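Only one protein chain is missing from this complex, and each of the others stays in its spot.
All chains are identified by letter, namely A and B, in their written order; residue positions are counted from 1 within each chain.
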Amino acid sequence: MESTILSPLLDRVRTVRPLVHHITNTVTINDCANITLAVGASPVMAEAPEEVAEMVSMADALVLNIGTLSAQQVGSMFLAGEAANDRDCPIILDPVGAGATRFRTSTVMQLLDRLEIAVLKGNAGEIGTLAGADAAVRGVDSGGIEGDPGEICRELAERLGVIVGMSGPVDYVSDGTRVVSVENGTPMMDRVSGTGCMLSSVVGAFAAVSDDRFLSTVAAMAVFGLAGERAAPRAKGPGSFRFKLIDALATMEPSDIIGGARILSL
Amino acid sequence: MESTILSPLLDRVRTVRPLVHHITNTVTINDCANITLAVGASPVMAEAPEEVAEMVSMADALVLNIGTLSAQQVGSMFLAGEAANDRDCPIILDPVGAGATRFRTSTVMQLLDRLEIAVLKGNAGEIGTLAGADAAVRGVDSGGIEGDPGEICRELAERLGVIVGMSGPVDYVSDGTRVVSVENGTPMMDRVSGTGCMLSSVVGAFAAVSDDRFLSTVAAMAVFGLAGERAAPRAKGPGSFRFKLIDALATMEPSDIIGGARILSL
Partner (left out) sequence: MESTILSPLLDRVRTVRPLVHHITNTVTINDCANITLAVGASPVMAEAPEEVAEMVSMADALVLNIGTLSAQQVGSMFLAGEAANDRDCPIILDPVGAGATRFRTSTVMQLLDRLEIAVLKGNAGEIGTLAGADAAVRGVDSGGIEGDPGEICRELAERLGVIVGMSGPVDYVSDGTRVVSVENGTPMMDRVSGTGCMLSSVVGAFAAVSDDRFLSTVAAMAVFGLAGERAAPRAKGPGSFRFKLIDALATMEPSDIIGGARILSL
């Protein structure tokens, strides 16, 4: 896949400035808002049952992240998700910690069952758990998985009828037929809380401006990884990496992208 | 209006170190705490009905921000607001997203109706919505408003009997009779989530040390804008702007202020 897909989609996010509605965790909610602004979109966070469907009616993408899940939040996710489905607003689901507790795993299963999810984006442990692979999850950290990660994504995508994105040292994206790997990124990503959540926000911004959610997810993962690659050499630790990642994404130019993306069709 | 008002009020915040109680959103709550410290005041966040009134009994200002409103939080806002009114502790209301959903708009109306609000501080879309002007709100972003912004603030301030502050490329403040514009600031403010919320915290800190809430609001808006002007040229993007804004406010000296404020009586 050519990296020439990336720059037009990023331009389109910046021109359209899609509204990305989040129902997300309290740990990284601020990072999600700021990375959404950095990529060129507009964030909104709302989850009160009194308003959540009305707010979704303006949104161009909906990101559901279960990082600090509560029963009340599950209810709001369904209200928001149904409103999103009614108007073909794409839903991105980040199953943070699926596999760590039954509450998280079963909530993700229900969301996948009752809503039409456009993109399921998780780490290896989370995607592996949902795929029924032999996967390790500890808290919200991914352990390893047994098996071919690209094939695990493909089978899960085919079974669920969604785009599956698996983040890690190498990212994988599948629509159930095609599988690509994205080798952009930096080990610093794992040393900052919330880079996975931020990636889901970027996936949401890209999904909002393209009907091809396989392509938009690949583009989002490559662009976010490239921002990390630009930020890492300039950082003196995870504290400075975090703000430099936001700076790098906000100031990314077409010339930074061309030739930088490492996307392989598998 | 002379910029000579600014430095004494900032000094007074730093000397008195007022306690600014916040009931605010989960997105930018940390930024509100840190900007309150940066201006020289002390933040406290509490909203449990079991303690909120008791905590307000120590506070010098109360900031109510509806950015991630819940029904439970509305209840706490009334408990806190009534306790604040009982002891003449000034209340600053930030109607984040008013106009975007009926829940937000009607909650703001009720807060304005049942509590004595000292300062209503919002963006053009929010203030315009409350003023009944033709205003656009999308998520928590302001669209434009039709009409003269200074006059919209003046009429709303007169009708409600509050100080109205409208933030934007140019800020406006009115007490229902006087109107001033404050031209300090930087476009970078819009590229970081929570600068509006942070401004409300600063407005709260200044309101705590002055009985003239028109003057204190003008001063707060000018000082915050000046901090942004100092931070912006040194920032390489919104990530670095955010921490440099806090640094700039925390290290602001009288010499940075004199001649810098651009306050015009309209």
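For the reader, a short list of remarks on this structure follows.
We adopt the following convention: a residue touches a chain if its C-beta (ideal position, glycine included) is under 8 Å from a C-beta of that chain, and two chains touch if they have at least 3 such contacts.
As the structure is a computational prediction, the values presented were derived from the model and not from experiment.
Across the entire complex, the residue among B:M45, B:L160 or B:L266 in touch with the chain not shown is B:M45.
Of the candidate positions B:E82, B:E116, B:D190 or B:D247, contact with the unshown chain belongs to B:D247. With the whole complex as reference, residues 25-28, 30-31, 67-71, 97, 100-104, 138-141, 191-194, 235-240, 242-243 of subunit A touch the missing chain. The set of subunit B residues touching the chain not shown comprises 19, 21, 26, 29-30, 33-34, 37-38, 42-48, 50-51, 54-55, 58-59, 242-248, 250-251.
Here is the rule we go by: only the chains that are shown with their structure count from here on.
Centre-to-centre separation of subunit A and subunit B, using mean CA positions: 33 Å.
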